[in-house]
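Note that this complex is displayed minus one protein chain, with the remaining chains in position.
Showing chain A:
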Amino acid sequence: MAFIPQPNNPIAWLTAALLITLTTAFLRLLYILPSTNPTFPTKRLRTAHTRLLVVLGSGGHTAEMFLLLGRSLNPRLYTARSYLVSAGDEFSAERAEEFERGLWATSASAMAGHAGEEDEMRGKRYEIFTVPRARNIHQSLLTTPFSSLNCCLSCFHVLRGTANSNSTNNKIPSPPQHQYPDLILCNGPGTAVCVIFTSLLLKYFGVRGTKGKMRTIYVESFARVRTLSLSGKILRWCCDRFLVQWKGLKGGGREYLGVLV
């Protein structure tokens, strides 16, 4: 007999409602995932103010990230930079400060050519945010979901721009509240998974102000030659661009641009 909900059968009605909800939820997921529904970036001028979020991890990931940035970051294009570090990782925070200082030491001469420009503070703003660790070393798998959730909650505040940064060159005026980053750049640390998931959650519910924001680039580690890292395996479905540095990893949406570090 065909499955037709009867007005006098509440179980059937509930089942139908549940099925419709699940289908809708699933379709919404397919709609927001870059791997199933790639979208184009919103056009903007090079003179626009922008916010870049850089996710740092422990030792190796952080070192690689700054090698990448050293080759690719033009502070005049990414005018406000937020760095996200895990609690207790002073190394990464120090490296971020060092990198920012170096940025202006090297581009000081380039800046001279732009003397008299309307806004000499342009591109000088950066902030460093600390979030709790998604998982501590040797932490039990049972408690990991809770610590990850806690990490995601902090990431939520960082993304919305409502978190307190623990380090900033605060002479430069703060950007307006709820200004989501335009671009998120990450490589393999566990925190990156939390950040990307949180950004997807915001997009999933179509939170106001997220449209056209938080595009994501993942760069797989130089150390990964034939197999993806765990973060890579998870995030390959979730990022707008997924870059690998070795030929053996290309294909299926993974772009091989050669060694980037």
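We take it that a contact is a pair of C-beta atoms (placed from the backbone, for glycine too) under 8 Å apart; a residue touches a chain by one contact, two chains touch by 3 or more; residues count from 1.
One rule holds in what follows: contacts and distances are computed from a predicted model.
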item: Record-based protein name (UniProt) of the chain missing from this complex, from "UDP-N-acetylglucosamine transferase subunit ALG13", "Ubiquinone biosynthesis monooxygenase COQ6, mitochondrial", "RNA polymerase II transcription factor B subunit 2" or "Exosome complex component RRP41"; value: "UDP-N-acetylglucosamine transferase subunit ALG13"
item: Contact partner of the left-out chain, one of A:41, A:88 or A:102; value: A:41
item: Residues of chain A (touch criterion as defined above) contacting the omitted chain; value: 40-46, 50, 59-60, 63-64, 67-68, 71-74, 77-78, 182-183, 185, 215, 217, 219, 221-227, 240-241, 243, 245-248, 250, 255-261
